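Structure first, then comments.
A single protein chain has been omitted from the complex, and every remaining protein chain is retained in its original position.
Chain IDs A, B, C, D and E follow the sequence of writing; residue 1 opens each chain.
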Amino acid sequence: MKIRIIIPVSTEKWTDAVADTAKRSLRPDTEIEIICLQHGPEAIQSEYNETRAAGHVLPLAQGAEGAGCQAVIIWCFSDPGLAAAREITRLPVLGIGETSQVFALMTADRIGVITTLDHSVNRIKRKIAARGLTTRIPVVRPLNIPVLEYDDDEKVSVRILDIARLMVEKDRVEALILGCGALVGIREKLEEAVALPVIEPGPLTLKQAEIMVDLELCHSKRSFMEPLPVIEH
Amino acid sequence: MKIRIIIPVSTEKWTDAVADTAKRSLRPDTEIEIICLQHGPEAIQSEYNETRAAGHVLPLAQGAEGAGCQAVIIWCFSDPGLAAAREITRLPVLGIGETSQVFALMTADRIGVITTLDHSVNRIKRKIAARGLTTRIPVVRPLNIPVLEYDDDEKVSVRILDIARLMVEKDRVEALILGCGALVGIREKLEEAVALPVIEPGPLTLKQAEIMVDLELCHSKRSFMEPLPVIEH
Amino acid sequence: MKIRIIIPVSTEKWTDAVADTAKRSLRPDTEIEIICLQHGPEAIQSEYNETRAAGHVLPLAQGAEGAGCQAVIIWCFSDPGLAAAREITRLPVLGIGETSQVFALMTADRIGVITTLDHSVNRIKRKIAARGLTTRIPVVRPLNIPVLEYDDDEKVSVRILDIARLMVEKDRVEALILGCGALVGIREKLEEAVALPVIEPGPLTLKQAEIMVDLELCHSKRSFMEPLPVIEH
Amino acid sequence: MKIRIIIPVSTEKWTDAVADTAKRSLRPDTEIEIICLQHGPEAIQSEYNETRAAGHVLPLAQGAEGAGCQAVIIWCFSDPGLAAAREITRLPVLGIGETSQVFALMTADRIGVITTLDHSVNRIKRKIAARGLTTRIPVVRPLNIPVLEYDDDEKVSVRILDIARLMVEKDRVEALILGCGALVGIREKLEEAVALPVIEPGPLTLKQAEIMVDLELCHSKRSFMEPLPVIEH
Amino acid sequence: MKIRIIIPVSTEKWTDAVADTAKRSLRPDTEIEIICLQHGPEAIQSEYNETRAAGHVLPLAQGAEGAGCQAVIIWCFSDPGLAAAREITRLPVLGIGETSQVFALMTADRIGVITTLDHSVNRIKRKIAARGLTTRIPVVRPLNIPVLEYDDDEKVSVRILDIARLMVEKDRVEALILGCGALVGIREKLEEAVALPVIEPGPLTLKQAEIMVDLELCHSKRSFMEPLPVIEH
Partner (left out) sequence: MKIRIIIPVSTEKWTDAVADTAKRSLRPDTEIEIICLQHGPEAIQSEYNETRAAGHVLPLAQGAEGAGCQAVIIWCFSDPGLAAAREITRLPVLGIGETSQVFALMTADRIGVITTLDHSVNRIKRKIAARGLTTRIPVVRPLNIPVLEYDDDEKVSVRILDIARLMVEKDRVEALILGCGALVGIREKLEEAVALPVIEPGPLTLKQAEIMVDLELCHSKRSFMEPLPVIEH
């Protein structure tokens, strides 16, 4: 099986980390192919960035089948282009946002998302609302550290523990989702600190992609109809 | 006052009709500037088209203030790029979809949308859901005539009356929204036939834009925060 | 165009301020006619007051068409008699509560209302719930200054800024509605202090009434059916 | 114990039937006092009628304690003046609409209301929505027989069975509420025909009033605060 | 009339208190029969306890009609076995949880439940959600005193007043339900302290059972269908 992972930003900065995560999570015989954008923003921290990136995601999703892949993953918590990508390919297309939000429903009654910046809170809440999941995932809180500063592991680590504790004590969440594809390597420490399930969207989505291929499951062509031909300039 | 109208498709096909509508609806001293996309699809009939168009809408919204405009309208019922556009300009940005859906709440308890194609039904429902308005606007039905065939007025006219009657009798809607910026010139006939309010999103949105400028109202910068700088390739 | 404004209280106390607001907000050729109640309470600060006033609003709404008006406004945030008035006239009838709540949906994701007294909080929340808008307008907080003491501008001004800040910081609202027809002259100061859109219902509703007349839009006679004749004693 | 029953219409037409129902339902030592309106409409079949009646209900509710009563019932399915009445008396005030809707939740998952006229459907649905009960009571269907023609028992009887069967087969309701204080004497026949619980609001509310008095339960003064003094003309 | 009260725990510890409550609440001619479980847990403080108890409740509910009873009450706030019991008897079966939650809707807009332990909060919230009542009963807070330590009246009393005040001030609830069949003898003191209605589920449910019998009301056999025969080992 071969899975195409689209990192929807125009930088190779995350490629190694994602490859590494995939290697640890997937079955030995599952191959991955990681593609970043040629054009578009280097990070997705606003509706603006997301909208600019989404259009560039689509040809990469569309081309996956021709490149011998059986599934596509959009590796960003805001799932840029997800619904559109499902319309234009017969392969399953998974977003790490939707996948982790949906899976989290099995772990707890009341779920919280930790995101990067204040700028992303409403953007994520709109997606949760559109999915009808707000009553189950009512809390989204930001770290307020830009994603491109995640190199400073110590700073991220201290802040994330503070936010998580606040979400447990004040917001009474019962499970946490790390709402950014770049929040890696922190899950174990966090789980221990707050004694709650902590979901890392990337590895989970990799494995769900394998399942969808194994079980030959895909998206509904009634929900995501194949577009009629339209000229594009 | 000057309003920029973005028709988010790469064709001039609708420009005259929109100009005509604007002339009839706006105050004599309100100027308009109509811009179509250079790049992008010629019609928006899928999530795919919408996503491809949305990225190209943004620079046009962003440039409106510099071009001396006081408000921006995105003239397509799916409001491509609406949230993103609000982040990157200080001007009010209105989408004809959101504007007409929100206004319709004042006319009836239970509202229906007539859209073009089956392909657009879920797309519109997702937006209504994300806005928390599904209980008030629960019905979306398609004409199933592609927007580029709207020249055949007779065909559109017959079909739209059939659909509208079905929505009244079977779905018990109490007001109708013409869910496509290209469904013009049909409202009076339809209103008479079904004896319900029929909302034509274009003219309504033009007048709401005037109001927002008059009252110096704009979108919340907490809901639509100004993006942090991100390099784009 | 002529608009009848019904101030649903039995005092002329607000007439000049409303006339003044109307003059500043309306088009030069829009005429207004302000009517107060002959009978009923001097202020609406409870369900009791509202219910007592509502019955007296209706003949004034019904008589508007005969008096040459094209629209009716009920100038009180609790919209006393709104649904009933729509049944008995062919003119559009707008309430400043409903109008501002609906319009606010275009400005922010999460909206708060500042009302006068603790006594009005549940009353307003019930109306928002009946409209299906609670998820978008979840916060209503009182000033706790009776409306008839609004002369003391300084006191109102200090209190309102405190409440607004609390709503931003604690309730995380992203736009504010001044939930009382008598909270005038404070909007600019407040908008500046909290850096959020602040909606003053009166001027907004005046302009929406003009729009409804211009576009020949009215309420659904399916939602607000014409009453059968019933003898009244 | 003494209960004041307010029939909120200006006719004595229903007094005997209500007295009869009360006699059959109440404990022997519970006294009732039936009062109709002096002023107001003879029937409540619209928001207009309801609003006109509601103001006249209030002094009757307020006076109940002074007349030695321990509870008040508003005997109309639209509960005119209910919230307001609760503000101005320390006695429990029950509406036959609210009481039966709430009680019905114990009998079935999905409940339907049979009302008199098309004109009342939205009016009742708005109340159910304001109470947050729409998901449990989603169906309201009219008989389309004006309440003052209920004398023709045969006609009502045939029509009500037809409507009830439609609600069971098509709307899949699992219990029925007779949504009009005047639909009496039909329950047994209907229950037998559809094999579902059928709730007759009047007798139920009489017994709930007894319970509230027995248990010294009353409405929350936080939900229904005592009004501040306001001059009324 | 004879009512069977099932105390769904395997201890007689509560029998006298329940008998006492029943004696004070019921009509003189209503007989009760109190039954505890032979097998099952001594207290219900978890989903585990509740699930273990529920199966043992059912034969007791089923046998009630044969024992000459006209109604059944399951005397535990989590209503173990309630839906199942309704399937297998023609008698009304009331749970003190459902009954008090539903009744509370008539007393206030926003209701809170005081439960025993942290362990029960989610369990109760799941039931409120399944009933579609979360918007009206959004708050559940624990005393954190195990039910078997309720003998220490002083400790319970102090703690319950603290929790109740917190729920009023911080959660802004407007009525309280004592969410445990064992929280008896505290209602008056609590009502006085917080000036809100406080609902004691036991006495209320006893009286509702009488009403259901008096009015010959029962549960819908569409909602709670009679099971097909299935062999049980």
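The rule is short, and it goes like this: a residue touches a chain if its C-beta (ideal position, glycine included) is under 8 Å from a C-beta of that chain, and two chains touch if they have at least 3 such contacts.
A quick note: this is a predicted structure, and the numbers were derived from the prediction, not measured.
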item	value
Chain not shown: contacting residue from E:Gln70, E:Thr115, E:Gln208 or E:Ser223	E:Ser223
Selected from E:Pro41, E:Gly97, E:Gly112 or E:Gly179 as touching the chain missing from the view	E:Pro41
On chain E, residues whose C-beta touches the chain left out of the figure	10, 37-43, 45-52, 54-56, 58, 81, 83-84, 86-88, 117-119, 122-123, 126-127, 129-130, 132, 146, 222-225, 227-228, 230-233
Missing-chain contacts mapped onto chain A	25, 27, 94, 98-99, 102-103, 105-110, 131-133, 135-136, 168, 172, 174-175, 195-197, 199-200, 203-204, 207-208, 211, 214-215, 217-223
Residues of chain D (touch criterion as defined above) contacting the omitted chain	109, 135, 174
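Assume only the chains that are shown with their structure count from here on.
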item	value
For chain A paired with chain E, centre-to-centre distance based on mean C-alpha positions, whole Å	44
Approximate Å spacing (C-alpha centroids) for the pair chain C, chain D	30
For chain C, residues contacting two or more additional chains	109, 122, 126, 129, 132, 135, 174, 222-223
